[in-house]
Structure formats: structure tokens, C-alpha cells
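Sharing a structure with you now.
One protein chain is absent from this view; the other protein chains keep their places.
== chain A ==
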Amino acid sequence: MQLVLDNIRKSFENKTVLKGIDFTFEQGKIYGLLGRNGAGKTSLFNCLSGETRMDSGGAFLRRNEVSLPLREEEIGYVFSLPILPEFLTGYEFVKFYMDINQDKIQSGRTIDDYFDIIRFEQEDRHRLIKGYSHGMKNKIQMLCFIITRPPLILLDEPLTSFDVVVALEIKKLLREMKQDHIIIFSTHILQLAADLCDELVILNNGVLQEIPADTLHSPEFEEQIIALLKDGSHD
């Protein structure tokens, strides 16, 4: 399975943020999407998820040489600011989510099984989401894609809000899941990207660039990335 982005363009008012994104993402890999503040990482994710419409271009999922347009239900999207209906308890939200997505759930796990996966305290499950911390809300969002297992998983600045223990758990989880998915996560924390990702792509000047895999663990990694990112700001 591959995710093919074909010439995606997007501008707001007079500012062109995405200037023709062409890229192919492979199944089984975790991609780190690096970019400076305002480079358009969230805009790209929003375009992919259907949240905002792209001006031109398209995104396709290719399976066995057959390309089909990416559909909304094939995407799991974790927002940097977790947005959940606050009048529900975590348990109720997950139940509702499972009801709605019944047809996409394969395993015979119960709601509590799922909560156990993300190590969610028993008593917290039955509190209103309104009272949850940022990290707890983020966990619930993660749970959404753990439940439905969509082929494409987008994570917008996901691990920054977790404490070290939870971050490690989530990292493990992502690594376990990656065989069946295309996982892209945006960040501007280099260490995190180098640590977790198999591939690194840079969004700079409205286009995507791949970073050769061997640089990822080379000693000059940091300088090279910085040089690349700086390059863009000169035009």
C-alpha cells in the first residue's frame, strides 16, 4: 500500500502555503514531517483529512497497482490540540466511536480492553472529558485509530504533550502498529523525529523533500536539517 500525493496546492488569501506537493509514502514506515512554524504542516494534514479543501491536486491510496482517491474514513487524524466532545465521559465517547465504526472494527476487544492498551486509569474512564488533562485527551484521540485501524494515520505534534513515560508507551505502540499502516507525524522536535521515524521528510517552501535515510543517524544530521530549513527562508 502506498499513499500518493499528486501536486497538492493550497493558498490562503494571497499566501501560497503548499506549492505542489508530490510524494509517495510507503506502508510499514513511520514518517517524520519536519518543518518550521507556519511551514504548512497542519495545512497539509487538514487537506489530506478533508477538513479543508485543497485548491488542486489529489491524494490516492495505491493497493496492488490500483489507485483510488483517499477517503475520509481511511484516515486517522490526531490533532495537536485534542478536540473531543466535553459533555461525554471518555468511556461514553469510546463506546459511541465504536458503535459508529462497527464495520471497521475487527478484533473482539471490549471498551475496557482498549482503555487498558493506553493505560487509562479505571476511575478516569467515567469522568467527563471536560475535566481531562491535555495528555489524557490526546490518549483518547490515539485510541480512535487504535480501534478503527485506518490505513493512513496522521499525527499533528502528538508526543509533545505527553510525559516521558506515556511518550515511551505511545512510541512503542506506534512501532507495533506500523506494519499495517502508513504513519506520518509532524513535529519540529528533531530528536523525536530522529528517534522514532524511519523516514524524514521536510516541508519547506511549500514543497516536500525527502531526507536520505542514512543521514538520519549520522553525526551531521542536525546541521544538515538546519541548513535545509534555513535555505528556504532566503527566497
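We take it that contacts are C-beta pairs under 8 Å (C-beta built on N, C-alpha and C of every residue); 3 or more make two chains touch, one makes a residue touch a chain; residues count from 1.
In this text, contacts and distances are computed from a predicted model.
Between the listed names "SufD family Fe-S cluster assembly protein", "ABC-2 type transport system permease protein", "PPM-type phosphatase domain-containing protein" or "Lactate utilization protein C", the UniProt record for the complex's undisplayed chain reads "ABC-2 type transport system permease protein". Among A:L18, A:L33, A:I75 or A:V166, only A:I75 touches the chain left out of the display. Screening A:L68, A:I100, A:I189 or A:A213 against the full complex identifies A:I100 as the residue touching the chain left out.
Within the whole complex, the absent chain has one touching residue among A:N14, A:N37 or A:Q191, and that is A:N14.
Within chain A, the residues in touch with the undisplayed chain are 13-15, 49-51, 72-73, 75, 77, 79, 83-89, 91-92, 95-96, 99-101, 126-128, 130-131, 144.
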